[in-house]
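Only a single protein chain was left out; the remaining protein chains are all shown in position.
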Amino acid sequence: MLLIPCPHCGPRNQEEFAYERTLDSVVRLNDAPELAIATLYARANPRGQEHEIWSHTCGQWLRLTRDRISHAIHSVEPL
Amino acid sequence: MGAGRYNALALLRGAITGHRHWGRAWRAAEPRGPYDVIIIGGGGHGLSTAYYLAKVHGIRRVAVVEKGYIGGGNTGRNTTIVRSNYRQAPLQSLFEYSLKLWHGLSDELNYNVMFSPRGALFLGHSDADMARLAERGDAMIANGLDADLIGRDEVARLVPLLDMSPDARWPIEGGLIQRRGGTARHDAVAWGFARAADSLGVDIIENCEVTGFLREGNRVTGVRTTRGDIAAGRTGICVAGNSGHVAGLAGIKLPIESHTLQAWVTEPVKPMIDTVVMSQTLHCYFSQSDKGGMVGGGDPDFFPSYAQRGAPIRLEDSIAQSIALAPALSRLRMVRSWAGVTDMSFDGSPIIDELPLDGLYLNGGWCYGGFKATPGSGSVYAHLLATGQSHPLAAPFYLNRFADGRTIDEVGSGPMPQSR
Amino acid sequence: MHKGRAIVTEMTVGPVGELLALDLWNADDAATVASALGVALPGPGQAEGAVLRIGPRRWWLVGTNFDRAGLAAALNGTGVVSAVAGGWVHVQLSGVGWRDLIMQSGLIDAEDAGFGPGTVAVTPLSHARCVVHVRAATQCDVFVPASYADHCLSAWRAMGAKAVA
Partner (left out) sequence: MRDAAGSIPFTFDGKAYAGQPGDTLAAALIANGVRLVARSFKLHRPRGIMGAGVEEPSALVTVGEGARAEPNARATDVFLYPGLVARSQNAWPSLAFDVGAVNSLAAALIPAGFYYKTFFGPPSRWMLYERFIRRAAGLGKPPQAPDPDHYGHRSAFCDVLVVGAGPAGLAAALTAVDAGKRVILIEQDAAPGGSLLRERVTIDGEPGVVWAANVADRIRAGGGRVLLRTTVSGYWDDNFLTAVERRVEPGQPAEGDAQVLWRVRAGEVVLATGTIERPLVFANNDLPGVMMAGAARALALRHGVAPGRRAVIATSHDEAYRTAFALADLGVEIVAILDSRTQASGPLVEAARARFVVHAGARPLRAIRRGIGLAGVDALIDGAKRRLLADCLAMSGGASPVLHLHRQAGGALEYDAARGGFLPGAGRQRHVSIGAAAGEHDLSAILTLARVVDPLGPGSPPAPGPLWHDEAPGKAFVDFQNDVTTLDLALAQREGYVSVEHTKRYTTLGMGTDQGKTGAMVALAQIADLRGVPLPDAGLTTFRPPYTPVTMGAFAGPMKGDHAAPIRRLPLAAAHDALGALWVPAGAWMRPRAYLAPDETVAQASLREARMVRASVGVVDVSSLAKFEIAGPDAVDLVAAVCATPVAKLAIGRGRYTVMLREDGMVMDDGTLWRLAEDRWLITSSTGGAARMARHLTYVADVLLGHPRAAVVDVGEHWAGLALAGPQAAAVLSGLTGAEAPAHMGLGDAVIAGVPVRVLAASYSGERAFEVHVPGHLARAVFDALVGAARGLGGGVYGLDAMDHLRVEKGHVVIGAEADGRVTPADLGLGGVLRKTGGYVGWQALQRPALVGPVGRRHLVGLTSVDHTPIAEGAMLVMREGEPPLGHVTTAAPRVAQDGAIALGLLTDGATRHGQIMLAWSPTRRSTVPVRVGPPLFYDAQGARYRD
């Protein structure tokens, strides 16, 4: 039951947040089709740290650097 | 088989001799490459692949390397449901092929995997639900599978504990049952395949973690492991839950993300429910094990993790919904909860294909539905590893379908695993 | 379905009346904009008077004392105001037990000493995304999404809160 520090609200419980995707999988509107598909469908899926995009129920989007084994959150920034 | 054939007579002999005649179910093999095929991952899928390689394709220089103990990943963590009642034809065909293998598996392996076709029932809670279930059933029958659309009365007769009152939070209007579906003993599947494969000469190497791949140019020639390098003609990844990690050792990114799925079991009680009960509207399912515990689960935890642990809110949800369906469950006590790492592909369907490196293959992306595929998955993967060609049933599950736009999206929820 | 150990809380339920959402493109402009508008724009998790901060770039102006057209003009391109009153039901919790009620229905620390008058939190209560505004030691406003109001009020009654007219 993660405690995630929302840059706007402070630490809140996991159920108020939603995982969106990894930072490196953001498909830009003007990306060429091949790049867009490669970006969308390829994930490093590391057993370890990953940069992720989450959202909070207050409307804040955030970038988390998070460990996928220990669940430790190493950094959080507003997006 | 080294351990001697299993039958009632042998048990009787054991009763007299103190069961001292039983040998190991499988050898504690040491690496002794080169092998024709190395399978990474000693779960049910990997072990069944090895078995069918040896049995069907006559390839016996096969090693299964397992980082821990066999069957310790999702094979030993699932809720043991076996069914083939999918909506999309390629999935129906693959899982039905597997279901047919399940029906003969105990005899095939001479190991009772306790496959028990007690029926897999999807509940419908509205006219709209019933139409969707009918559509699924129609599609199944049209593809040669068995399905019965049943009304309230038969649901109530099959599962007397369900709350059939019309003012229930989710009234039950009927269901779709696949009577040839059911449950099996999950550990036994791994052990049974291991014993059978071992008897055909397959080396099962436990406590042997793959740390990298041996390469010659664009060709994979074996694996680096914690127990040394092992050479192989073909190398098959079969580590669902960890596909992303192992493919990453070869520098390959996959359309797969690892997520958490939890399950729970209650204290054992006398028989309470025969059928496997599932509700797609409520996102929960439960059945009773032979030991007497009610086993159930619900939604995954919605974010990537390899931790094999989840959050209690997901348990609360799936338990609340199960109780809404069967109110008597409320007074049972949960004795244990656990979590597995699901290999979430980006269309919800498995990937069975050669990877961009020569000689390296992948069988993964089973999401939360891999257990029921165990024999079928091993059989078609063995075909791929033996021949280099996809089995016709596995062909739709090729890797490039994402780039081609031929995804097989059973629930139509798109590329994000957390929305599945 | 009243249960023992009832929470000592009364619920007064009504429509919000008027409610404007004020969005700024840049929250750093808040102080400047506030003086132009002539209303306070409080910081995160805070309320000042009838103005509640409910998001990184969003405030709520509660009640009839705000002139939407005037505000829109005074914003001068730094943001927008939008009417949202129809989407919310106002529940005033009064009595010593309101914190208990919130902690039975949600996962937020309403017992924290810092969770005092003037605090605003957006958080799920009984599975509905609610806006909580602490008014006094024994009074708290909860804004419930209108479609969830029946569910929440019935759930809170089951927890022992008493609805009053």
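General observations
By letter and in written order, the chains are A, B and C; residue numbering begins at 1 in each of them.
Just so we're on the same page, contacts are C-beta pairs under 8 Å (C-beta built on N, C-alpha and C of every residue); 3 or more make two chains touch, one makes a residue touch a chain.
Just so it is clear, the structure is predicted and the values come from calculations on it, not from any experiment.
Across the complete structure, the visible chains that the omitted chain touches are A, B, C.
Here one chain is not drawn; of B:Asp36, B:Asp138, B:Glu209 or B:Asp229, the residue touching it is B:Asp138.
Screening B:Pro312, B:Pro356 or B:Pro392 for touch with the missing chain picks out B:Pro312.
Subunit C residues in contact with the hidden partner, per the touch definition given at the top, are 1, 3-6, 15-16, 21, 23, 25, 57-58, 77, 79-80, 82-88, 100, 103-109, 111-112, 126-128, 145-152, 154-155, 158-160.
For subunit B, the residues touching the absent chain in the complete assembly are 3, 6-8, 10-12, 14-16, 18-20, 22-28, 68-72, 76, 89, 103-104, 106-107, 110-112, 114-118, 125-128, 131-132, 134-139, 141-143, 147-149, 161, 163, 169-170, 176, 182, 185, 187-188, 191-192, 206, 266-272, 282, 288, 290-292, 309, 311-312, 315-317, 319-324, 327-338, 403-407, 409, 411-415, 419. Contact residues of subunit A toward the unshown chain are 1-3, 13-14, 18, 20, 26-33, 36-37, 40, 53, 55, 59, 61, 70-71, 79.
Going forward, only the chains that are shown with their structure count from here on.
Among the pairs A-C and A-B, the greater number of C-beta contacts is found at A-B.
For the pair subunit B and subunit C, the distance between C-alpha centroids works out to 47 Å.
Centre-to-centre, using mean CA coordinates, subunit A is 29 Å away from subunit B. Counting partner chains per residue, subunit B has no residue touching two or more of them. For subunit A, the set of residues that touch two or more other chains comprises 15.
Subunit A contributes residues 1-2, 14-15, 18-21, 37-38, 40-47, 50, 52, 54, 68-71 to its touches with subunit B in the complex.
By the touch criterion given at the top, residues 7-10, 12-13, 15-16, 57-60, 78 of subunit A touch subunit C in their complex.
Subunit C makes touch with subunit A in their complex at residues 44-45, 54-58, 107-108, 121-124, 129.
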